[in-house]
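Yeah, one chain of the complex is gone here, protein chain that is, but the others are all in their spots.
Showing chain A:
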Amino acid sequence: MTIFYFVAFLSIFFALMTIFTKNPVHSVLYLVITFFTFTVHYILLNAQFLAVVNFIVYMGAIMVLFLFVLMLLNLNKDTEPMKSNLVKFMGAIAGMCLLATFLGAFKVIETDNGMVQAHENIGLVKNLGKVLFSDFLLPFEISSILLLTAMVGAVLLAKKEPRVKHG
């Protein structure tokens, strides 16, 4: 039980570091640590499939993509554009207002406040696969088309066009 609160604290801490660090490379690395703590959360919920997928897809693929683009564009602390302190302050205030709204809403809806139990087997690959390939077969196939479209779109967008001239 205390593991959850400790890992939750780590998640919040590293998420804050992600958005407040000036250097973009450090920011990506902090985000990787944040996603690792999320993986620990999935393991605590006994969602083993999601833990593995989160580890491989988010930390392995997406974050490496971010790091790769950062290195490609050669960004560092000196080129980092920053907003004025007033805008930062206003952004933080607006975020806190949103949080207050959330907390007020949770208080009003008054959930029955049951305990989250880690189920023994719903998070396993076997059961998730059964659900995925019976109830969710059509969305699964459509998501494959979505990934194909995204791949073609990304390649087309990032390809250099030789005829573009400025001015």
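In the analysis below, contacts are C-beta pairs under 8 Å (C-beta built on N, C-alpha and C of every residue); 3 or more make two chains touch, one makes a residue touch a chain; residues count from 1.
The rule we apply is simple: contacts and distances are computed from a predicted model.
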Chain not displayed: protein name in its UniProt record ("Branched-chain amino acid ABC transporter permease", "Phosphoribosylformylglycinamidine synthase subunit PurS", "NADH-quinone oxidoreductase subunit K" or "Cation:proton antiporter"): "NADH-quinone oxidoreductase subunit K"
Touching residues on chain A - with respect to the absent chain: 1-4, 8, 11-12, 15-16, 18-19, 24, 27-28, 31, 34-35, 38, 41-47, 49-50, 53-54, 57-58, 61-62, 65-66, 69-70, 72-73, 75, 79-83, 87-88, 90-92, 94-96, 98-99, 102-103, 106, 111, 113-120, 122-123, 127-128, 131-132, 135-136, 139-140, 143, 146-147, 149-151, 153-155, 157-158, 160, 166
